[in-house]
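One protein chain is absent from this view; the other protein chains keep their places.
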Amino acid sequence: MAKLERRDFLKLVGAGSVGVGAGFMLAQSIKHPLEHLIPYPIPPEEFSPGVATWYNSVCSMCPAGCGISVRTREGRPKIIQGNPSHPVSQGRLCGLGQSGVHVLYNPDRLTTPLLRTGDRGAGAFVPTTWDEGLAKIAERLRTLRENDRGNRICFLSEGVRGHLAMVFERFMEQLGSQRLWHFDFAHPRTLYEANQRLFGEQHLPYYDLKNARYLLSFGADFLGHWLSPVHHSLGLAHSRQGRPGVRGKFVQIEPRMSLSGAAADEWIAARPGTEGLLALGLAHRIVSAGHYRGPDRDGWADKLSRYPAERVARETGVDADTIARLADSFAQTQPSLAIGGGAAGNHTNGVDILIAVNVLNYLAGNLGGAGGLVFNPPPAVDSPRRHASYRTMLDLAAEARAGQIEVLIVNKTNPVFALPAAAEFKEALARIPLIVSLSSFMDETTALADLVLPSHTYLESWGDDFPEPGVGFPVGAISQPVVSPLYDTRATGDIILGLSQRVGLGTALPWANMEECLKQGWREIHQRGSQNGDAESFETFWTSVLQAGVWGQDAHRAAPAVNIEPRVIDGIDVEAPRFSAASEEYSFILHPYLSTGLHDGRGANLPWMQELPDPLTSVVYGSWVELNPVTAQQLGVSEGDVVDVQSAHGRISAPVYIYPAIRPDVVAMPIGQGHDEYGRYAQRRGVNPIQILAPEMEPSTGALAWSATRVKLVPTGRRVKLVKTDGASRQLGRNIVRTIKAVSS
Amino acid sequence: MGVSIVPALRALKPAALTVATGLAGVLVGFWANAAFFPGTSPRQPIEFSHKIHATDNAIPCLYCHTQARRSTVAGVPSVRKCVDCHNIVAKDRPQIRKVMSYWANQQPIPWIKVHDLPDFVYFPHKRHVQAGVACQTCHGKVETMHRVKRVAPLKMGWCLDCHKAHAVEHGLDCWTCHK
Partner (left out) sequence: MKRDDERGMHEKWREYRRPGYYEELDYAWTMTIDLDRCTGCEACVTACKAENNLPIVGEKAFAQGREIQWMRIERYWEGEYPNARLRFIPMLCQHCEAAPCETVCPVTATYHNQDGLNAQIYNRCIGTRSCAVYCPYEVRYFNYNNHHWDPPLDQQLNPDVTVREKGVMEKCTFCIQRIRQAKDLAKDDGRRRVRDGEVQPACVQACPAEALVFGDRKDPASRVSASMNDPRAYRVLDELNTRPSVIYLKKVTTDAG
């Protein structure tokens, strides 16, 4: 054998050592990774590791007020379900409600108080402490209050109810300001007005879908988002398949098929804004065909004689036979129920339309009984009527521009996103010297704030809720924290109470925190309801309400004898709807609708909601424009072609989606996308149709008529791939969804 | 005329030798790691002795691992549980001082898992303890160990052997342990 050269020897040693090292590292790399067992320093009392704990609370994702049960593990919420004991949700919950965990765990949450450093709106903030933040605003508030200039303080909140609303009231009252407003884009302002005018009711009635046999819905997407979608879904399903031998029938009237329209037995696309006329046409038929026999029959016959079928058919586009058929069925299939809302209530004649719908309920005898319209008793804690209409917001903007507002506190509402550009609200905000936001997220309005005092999410806060509309009897629920606060944030109520103490508002707001405030409020509820309202029994009561997640009273209101005065009957009329701009140039009516997942835009920062295929189009992560196939053909566009949607007040562009169930003279767009701010999931995605809405209003309420904008469509020549989950849109003979004809009863 | 590949092989010989040495090295390294650093008995942040607690002082397993009968996890005692006794017992030992410093700072003790299953395995302590399986069946004679050492392989075949031997109801259904 040849002698080993020194060079070769070194090679061998080198190869050997590298090999040993590599082998060692290989063995190390395939080892099970090191994991730790981390004990609690102090064992938690509420839960055991490995075992789920449930807490009952209240959903705050939309105004419906569903009761929820939150499953937590190791102190962390995992899933939100409906609370089976709560009469609104009955153990069920919609997708948006379930996404509440994504609000809590959202990576874009504000984690600490922030102070603006750069120019307003430039997005430069530095973290500050609660002490400093609160001191800064408290000082301004105190100065204004002491100089009797309290009214220069404005508080703009999302819609709140219960004791938190009461705290806001007292806070602003003590500061000496009347400028307290709740602002929700989709608040059904016209519906309240219609009920008030026809029935003299302050509160919305309970719509007993469950026991109805014939349901006529004028524009209300009651399964999608209108008032209380979960409860309505339960009701409709029961009316169809919950009663042996009876299947409720349901007709939807709207220009573009909504989720509710898709569920309807019959879908009728009346001309937008003529829903009220159609309702009065039905009313005319009910009276003239002798279905109504009330003592004021002659008055009605006289009044309604102006709505003969021929005229109504001509103006609404619904033929006279259909009108007669619907009217006869509605009057003869008892109990029946007519509801109106959504786009039908958002016309310039919205209140007229909704009154006309209620006239149908009156004539068919649907008031007060099962399966009809049940009047609610006042809630145990009544909420103030503070919802700002569009006109209120315009006034506010004008006052800001005139320098009459020095401090604006914004609580989780986002008017910069949810008001048309025509309102020039953002520009008006620039004139307010101090804007404080209590939002948990950097939304478009918060981005303009000088000081951000971030609130807890609802899953971390104490609160309570009394659903509106109620369910026919008094119901309340306490919202309890289901998790310890994740960040250096505070509950909205605690922020306001803390401010009160610093400003020295004294005895009107004596509580140290919201929990105390709630306890006192619920002590009163307890005392009203029981003879022995002593302390000990209150504690039992409180604990039981927390555990059950709901409190109710068996106190149904006796059905009131509704007598509509001749004067009111005489005043019933529907004006022709007014639309912005000339129909020659702007040939389509824009039908913006609340997105099922993103609601009015509040859900856009929730990844589950962004990834939830739109129920009707299956589109995810974007905006689109829905066109009737015929319209698309005339314009020469197909799916994915980007069109400019131009109103007299602005322009947005989005890809086309060919939608088979929309009037050819209407184009529809979902609301919710088009955020400039609001975190990584929402930003720079789609467009916001609210921005181009014309500032048309319903004159008596000042509500924004957001279905009254005319637009024109201009193809841009660009094309994008619409991201959606659906493949073939037809069954192609596969017989996947099967149907059966109902045996007519 | 035949072509011989022998010269070519001869030229490759030194290179082949180097590669072979390298590969042998890999084996040695692999073996050395497995033999001397098995990872079955990691050094814990506190030199807690199960022998002193469970044998010398006859404390039952469930006194500290309270969840074993009720939950999927056996539960590792809270720092307060340690302090409850050691406020009085063996206060001056250096290891106990360490525990006390964790307690003073309200910090958890970062124990290292000795019996760790992959994340796709769902092992409920509860069902096993309630079925009368002794802790020692899987954990070995922990009560005799100063530093805990894993004695069972905790591999699927080993689990299934036991499930088969005891004819566990649906004990071979994959979904019994994987979800």
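Here the chain labels run A and B in written order, and each chain numbers its own residues starting at 1.
By definition in this document, a contact is a pair of C-beta atoms (placed from the backbone, for glycine too) under 8 Å apart; a residue touches a chain by one contact, two chains touch by 3 or more.
Only a predicted model underlies this, so the values are computations on that prediction, with no experimental measurement involved.
Of the candidate positions A:Ala398, A:Val714 or A:Ala742, contact with the unshown chain belongs to A:Ala742.
Listed residues A:Ser48, A:Gln404, A:Ser537 or A:Ser618: the one in touch with the omitted chain is A:Ser618.
Across A:Ala430, A:Ala582 or A:Val630, the single residue that touches the chain missing here is A:Val630. For the chain left out of this panel, the touching residue among A:Ala15, A:Leu37, A:Cys94 or A:Val637 is A:Cys94. Among the residues A:Pro229, A:Pro420, A:Gly493 or A:Gly650, only A:Pro229 touches the chain that is left out of the figure. Listed by residue number, the positions of chain A touching the unshown chain are 73-74, 76-82, 89, 91-95, 98-99, 101-102, 105-107, 223-224, 229-230, 233-234, 236-238, 240-241, 247, 249, 257, 259-260, 262-263, 265-269, 322, 325, 329, 486, 596-597, 607-609, 611-613, 615-616, 618, 620-622, 628-630, 660-664, 680, 721, 723, 725-726, 729-731, 734, 736-742, 744.
Mapped onto chain B, contacts with the missing chain fall at residues 118-120, 122, 124, 126-127, 130, 160, 164, 170, 172-176, 178-179.
The rule we apply is simple: only the chains that are shown with their structure count from here on.
Those residues of chain B that touch chain A in the complex are listed here as 14, 17-19, 21-34, 37, 39, 42, 67, 70-73, 75-81, 102-103, 106-113, 116, 118. Taken in their complex, chain A has these residues touching chain B: 8, 11-12, 15-28, 31-32, 34-43, 48-51.
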